[in-house]
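As you look at this complex, bear in mind that one protein chain is not there, while each of the others sits in place.
Each chain carries a letter (A and B) given by its place in the written order, and its residues are counted from 1.
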Amino acid sequence: MNATRRTQNAERRKGARTVAVLFPFFVLRFAFCVLLLVLWHLAVIVTATTIFPSPLDVLRGLTELPHLAAYTRDSLFRVSAGYLSAVLLGVPAGLALGWWSSLARAANPLIQMLRPISPLAWMPLAVIWFGVSNLAPIFLIFLASFFPIVVATMNGVRNVPPVYVQAGRNFGLSTRALLVRVVFPAVLPRILVGLRIAFGVAWLVLVAAEMIAVDSGLGYLIIDARNAGKRYDLVVGGMLLIGFIGLALDALIRRTEKLRFVKWSFSE
Amino acid sequence: MRHFLPLTGILLFLLFWHVLVATSPGTLVPSPLQAILGIVELAEKGLLVRYIVASLFRVTWGYLAALLIAVPAGVLLGLWRRGEVAINPILQLLRPISPLAWIPIAILWFGVGDLAAVFLIFLASVLPLTLTTVNAVHNIEGVHLAAGRNFGLTTRELVRSVIVPAILPQLIVGMRITVGIAWLVVVAAEMIAVNSGLGFLIVDARNAGNRYDLVVAGMILIGAIGVLLDLLMRALERLPGVRWGYAAE
Partner (left out) sequence: MKVVFSGISKTFGGNRVLDDVHLSVREGEFVCLLGPSGCGKSTLLNIVGGFLQPSEGEVTIDGERVTGPDPRRIFVFQERGVFPWLTVEENIGFGLFRQSDAEKRERIAHYVQLVGLKGFEEAYPRELSGGMKQRLEVARALAVNPDVLYLDEPFGALDSITRLQMRRELLRIWQAEKKTILFVTHDIEESVQLADRVVVLSARPGRIRRVLDVAIPHPRDLSDPRYIALRDEIFGEIGLAHQV
């Protein structure tokens, strides 16, 4: 069995090498990107649209995006404030709910009820409570990330192999020490996966919240570019910017999966 | 006794909510009872069914269209390494663009209406579903593929009788997460881009006369339907053909 897998892998490696010599991966990637850009450009020319921008228009638009630095800063501030407070509250809450099952039984229906309410549906209430300020979108981002983090942590705790907990108890650990020294490190990999999913949702909600509730940030940039003069080159430029920043933040979160003490769960 | 704790949790929450509203005079936030009456009012006006159907209609079509494209595309990219290498950077770049950032484009292409919302749901679902499928194909045990080939299956038979059954458990988990996102996006899209549906209800109730009882009624409906969609997906996880994939949980 191992032998077949080894030969297969060897063959695959050999195949990959041949391809790599003819078409290194970056050439493939680059070629495909260029192809897409050319198609996009041709589509704009063929349809003779005057509204939808060509790639060149977008590039030009990117250089004249208004308040770029300030808007990016506002967005980053909101997303980190909401997300980090959700992490700080959500992880301990999830640990507690996973550990004390009666607590989970009492709180679970509430969580299950509140969780699927789209965070954006809270917007009117957020505006009552916090007014039109930074706090309203921060609250929405908090809601968007809090529930996924709690649920991921809680499920993680429930799936910790019982031998770890038994071993910890055997060495005479108190409940507190058991949670800190055994349960938390054992669920950390799953928490990190939850954090990454939660961040995806937070980023999505940030953009929507800024389109509706405030007058700065990357979401506002897009809606404003459309409303104030149908500047679709700026719209698409803003979208690309949102994509790049989201990608960079995701990569940052992904790096945590490479930390020494969680790598055991991600390798292979 | 089995229901004692869950019921207590809910009752305490409702009581807390009620007392909080009752002790803050002049608040715009409705009490639980007012919110329920709001739902009744919506039902009487005939808006309840109309808005729910409108939202579900958009989610269903956008999501199904995404599924129809994402699964075959994901299987193809999962098996065809060079294709995946070429396309992956584009997928990675598109993924973090919030689907809602496409709203201006959606309106430009499809006008203000159902189609724009369906398009946004499609966008929100198609990337996560494709990436889940690609991952699931990569996770198939090499020995299963080898066994299939050993029995002389053609590529087509291999897809049908080994690959699809093998990816189903992971695919269903991805489908469940994606339905959650699609539901979130439809509400946001309806708040901005159309004038019917539960998201529109919330914005409209606030803008047209600060009817916060209807706002909260809308939130409750959104939550309840979200729970039902999730339950529906969870039911899929209990199908006999996929249970093996969740044995550890």
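Keep this in mind: a contact is a pair of C-beta atoms (placed from the backbone, for glycine too) under 8 Å apart; a residue touches a chain by one contact, two chains touch by 3 or more.
This one's a predicted model, so the numbers in the text were calculated from it and none came from an experiment.
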| item | value |
| --- | --- |
| Shown chains that the omitted chain touches within the full complex | A |
| Candidate in contact with the missing chain, chosen from A:Thr47, A:Ser101, A:Ser133 or A:Gln166 | A:Gln166 |
| Omitted-chain contact residue, chosen from A:Val182, A:Leu206 or A:Leu240 | A:Val182 |
| Interface with the unshown chain - residue positions in chain A | 161, 163-164, 166-167, 169-172, 177, 181-182, 185-186, 188, 260-265, 267 |
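Simple rule for what comes next: only the chains that are shown with their structure count from here on.
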| item | value |
| --- | --- |
| Contact footprint of chain B on chain A as seen in their complex | 1, 4-5, 8, 16, 19, 23, 25, 28-29, 31-33, 36, 51-52, 102, 105-110, 112-125, 127-128, 144, 159, 197, 200-201, 203-208, 211-212, 218-219, 222-223, 225-226, 232, 235-236, 238-240, 242-247, 249-250 |
| Of chain B, residues touching chain A in the complex | 5-6, 8-10, 13, 27-29, 81-82, 85-90, 92-105, 107-108, 124, 142-143, 146, 177, 180-181, 183-188, 191-192, 198-199, 202-203, 205-206, 212, 215-216, 218-220, 222-227, 229-230, 248-249 |
